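Removed from the display is one protein chain of the complex; every other protein chain stays in position.
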Amino acid sequence: MDAHALAELVTANRILAREGIVDAFGHVSIRHPGQADRYCLSRARAPECIEGADIMEFALDGTPIGPRGRKPYAERYIHGAIYEARPDVRAVVHTHSPGIIPFGVTAVPLRPLMHMCASMGTEVPIWDSRTAFGDTNLLVTSAAMGRDLAAALGQRPVALMRGHGAVVAGASLREVVFNAIYLELNANLQQRAATLGEIRFLSDGEVRAILATRSSFTFERAWEYWCQRAGQPYDERPMEGPLSKC
Amino acid sequence: MDAHALAELVTANRILAREGIVDAFGHVSIRHPGQADRYCLSRARAPECIEGADIMEFALDGTPIGPRGRKPYAERYIHGAIYEARPDVRAVVHTHSPGIIPFGVTAVPLRPLMHMCASMGTEVPIWDSRTAFGDTNLLVTSAAMGRDLAAALGQRPVALMRGHGAVVAGASLREVVFNAIYLELNANLQQRAATLGEIRFLSDGEVRAILATRSSFTFERAWEYWCQRAGQPYDERPMEGPLSKC
Amino acid sequence: MDAHALAELVTANRILAREGIVDAFGHVSIRHPGQADRYCLSRARAPECIEGADIMEFALDGTPIGPRGRKPYAERYIHGAIYEARPDVRAVVHTHSPGIIPFGVTAVPLRPLMHMCASMGTEVPIWDSRTAFGDTNLLVTSAAMGRDLAAALGQRPVALMRGHGAVVAGASLREVVFNAIYLELNANLQQRAATLGEIRFLSDGEVRAILATRSSFTFERAWEYWCQRAGQPYDERPMEGPLSKC
Partner (left out) sequence: MDAHALAELVTANRILAREGIVDAFGHVSIRHPGQADRYCLSRARAPECIEGADIMEFALDGTPIGPRGRKPYAERYIHGAIYEARPDVRAVVHTHSPGIIPFGVTAVPLRPLMHMCASMGTEVPIWDSRTAFGDTNLLVTSAAMGRDLAAALGQRPVALMRGHGAVVAGASLREVVFNAIYLELNANLQQRAATLGEIRFLSDGEVRAILATRSSFTFERAWEYWCQRAGQPYDERPMEGPLSKC
C-alpha cells in the first residue's frame, strides 16, 4: 500500500469523526490499490485516533495480512464481503451516525429529498441481522453475516442495518465519505420535514440525472473543506479512477 | 474591484461557513462596486477555504472576466440573473442551510415569527426547477434557469428552491448575510413551534414596521460579532449605501 | 461603579454568548451597586465582543450618564423600567434564546419540568407588544413600552415577549444568568417532552421548595464552570447579597 493511499485513509477516518458520522465506533476501508483481493482498514481503534501505523491489510475473508500484533475490528467482515460481491466497489464506510438509526427501526423509508443526497439512490434497503441469524449482539462478526449483509445491499450504494447503522459502498474513498455525510444530512432533514407534512422527494428521474451528471470535482471541493475542518492536509490528487454511476 | 470590497466578500464567505449556513457548497456574491454589469464571486471552492485570490469577476451572463485558469461555480447563473433583473440588488447568497430545506419540500409556508427574521418578508415563494425544466440534477447551470429562478424571486428578498436551498438578495453584503442567517433561524423556530400548535406569526404590519425602521447599525453590530466568531478582522466601514426597504 | 462589578458584568455577557443564550443581540444589566437609581449596561454591541470600556451608566429613564460618544442599546428601556418597578431586582437579562421563542408564539404555557429550571416560577406570562402598541417593530424603544413590559412581568422572575424573546429579573447577576440558561434548557426539554405525550411538570409545592431551599452556592458552582467555558477569570466573590425567593 503506497503512502498516498494510506494518508488518504487516515484522513477519511478523521473527517468522518470530525463530521459526527462516527464516534468511538464505525470504520472506513479501501480496496487495496494494487491487489484487488485485499482491503485496507485500521486496527480496532476510534477513527478520531487513527494514525498511519494502524492501517492493516486483510484478505477478503477477513484474515489479517501481517498483523504484527494489531487487533482487528470484530466487524471487518462487513468490508470483505462487500468487496467480494462488488468488483465496482473500492471503498466502504460502516457508520452508526445518529440521524439514520430511526429509519432503521421504523417503517418510514429513507429517501432523498435534496440534491446533495441523491447518491443514496432511490431505494435504501434495511438489513436485519435477526432475519437470518436470530437474537445476536447485532455485530457482523463472521463472513456468513457479512455476505448476508452484502446480499441485502445488492448493487446499491447504501443499506441500513436495523438497530445498528448503515454501510455505504462506492467507487472511491472520497465518494463514500461524501455519501456517508450527506446520507446523515438527508436523514436529519427527512425527520424534520416529516413533522411538517407530506414530503415531495426527488423524483427517480432527478436522482438518475444527478448520478449521471455529477463529476468528481464535487467530491474534491467537499474533501478540501472537510480536510480543513479535520486539521488534515489536503492532497489534490484523488486516489481512484472513475465515478460509480449506480 | 478594490481591496476593501474583496476583503469583505472573503469575510462574508467565512461567516456563512462559521454560522452553518453553507457547508462545502453554497456561495455569496456582490455586484461589482464600480461596474454595475459585473459581479464578483469566488472560484468553485468551499466558502470556509476561500481567499482573496479566489474572487473572480463575471459578466451578468456568467462569462468569467480574466479567469486566469480558475474554475467557476457551475451555478453562477443564479447570481447574474438576479443582478440583471434587480437593479436594487447588490449582493446575493445561495445557501443549502438545513433548516430551510423542509419548507421547500412540504406544503407549510415559511413565514416570519420573530422580529429578527422579518427581513424575509411576508411571503417566501418556492421555485421548483422541475416546473419549467423537468427532471434535472436541480443545479442552476444556465442563464435560462437563472432567469426562471429570478422571475420566481421577483421583487422579494428570498426564494426557496425545492429540494435544493434558497437565494437571498439584498441591497448590501451585510444585509444578505444577516438575512441568510436569520432565515435559517426562523425556519428552525417555525419547525419547533409547529410541533406545539398553531403559530402566531408577525403581522404584515409588523413586518412592514421592522423593514421601515431598521438601520444599518443592526447589520454592523451583527457583523462585528460574526467576524469575531469567524476569526476575521472587523472593518467598521460597510461597503454599500442605502438599505433595501422591500 | 467598582472594578469588580464591571468585570462581573463583562463576564456575564461572555457567558451568555458562550452558552448560546444571546447571539449578536440580547443584553444583561446590573443595578448600580452604589446608586439604586442607576443601572449599568454595555453600549450597543454584541455580548461576545463586550469589554470593560463598553459598560455605560444610565438613569432609570434610560438617559445615559457620561456617554462619552458611546451608542446605547435602543432597548435599554427594558432594564430601567424593571429596576424602577422592582426594588428587589439587581440584575436583568434580555434574551432571544431560540428554545423559548416557540412558547411565545403558541398557546402552550412554558412550565418547569426539571428541578434546575424551577427558578422561572410556576407561571410565565407572555407580553405582547401589539396589545398596547399595535403594529410596531416589536422593539422596546421607549419608557412607556418598558413600563408596560415591567407591568406584565409583575413580581415574577421571567416574562416571555411574543415574537421577540424574554426578560429575566433577579436579585443578583449570577442568579439571572443562571435563570436565563436554565430557562432555555427547560424550553428545549418541554418541546421534546411534548412530542412524547402528556408531561408531569414540577408541582407548585416542589417549585416553592426549590426556591425556599436553594443557596447561592448553586450559582457559584455554575458560575465557575461557565467562566471556564467562556475563557473568563473566575472571581469567587459574588457581587450581591441575598437571594430572591420569588
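Going by the order they are written in, the chains are A, B and C; count residues from 1 in each one.
Just so it is clear, a contact is a pair of C-beta atoms (placed from the backbone, for glycine too) under 8 Å apart; a residue touches a chain by one contact, two chains touch by 3 or more.
Remember, predicted model here, so these are calculated numbers, not experimental data.
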| item | value |
| --- | --- |
| Partners of the unshown chain among those that are drawn | A, C |
| Sole contact to the chain not displayed, among A:79, A:164, A:214 or A:229 | A:164 |
| Touch with the omitted chain, as defined above, among C:1, C:114, C:132 or C:151 | C:114 |
| Contact with the hidden chain (one of A:39, A:83, A:103 or A:182) | A:103 |
| Chain not shown, touching residues in chain C | 113-116, 185, 188-189, 192-193, 195-203, 205-206, 208-210, 212-214, 217, 221-222, 224-226, 228-229 |
| Where the unshown chain meets chain A, residue by residue | 23-25, 44-46, 48-49, 71, 96, 98-99, 101-103, 105-108, 130, 134-139, 162-164, 191, 194-195 |
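One rule holds in what follows: only the chains that are shown with their structure count from here on.
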| item | value |
| --- | --- |
| Equivalent-chain rotation between chain B and chain A, CA atoms, steps of 5 degrees | 90 |
| Most central chain, Cα average position | B |
| Per Cα centroids, the chain farthest from chain A | C |
| Classification of the chain B:chain C interface as same or different, half of numbers criterion | different |
| Between chain C and chain A, distance of the C-alpha-averaged centres to the nearest whole Å | 46 |
| CA centroid of chain B to CA centroid of chain C, Å | 33 |
| Contacts with 2+ other chains: residues of chain C | none |
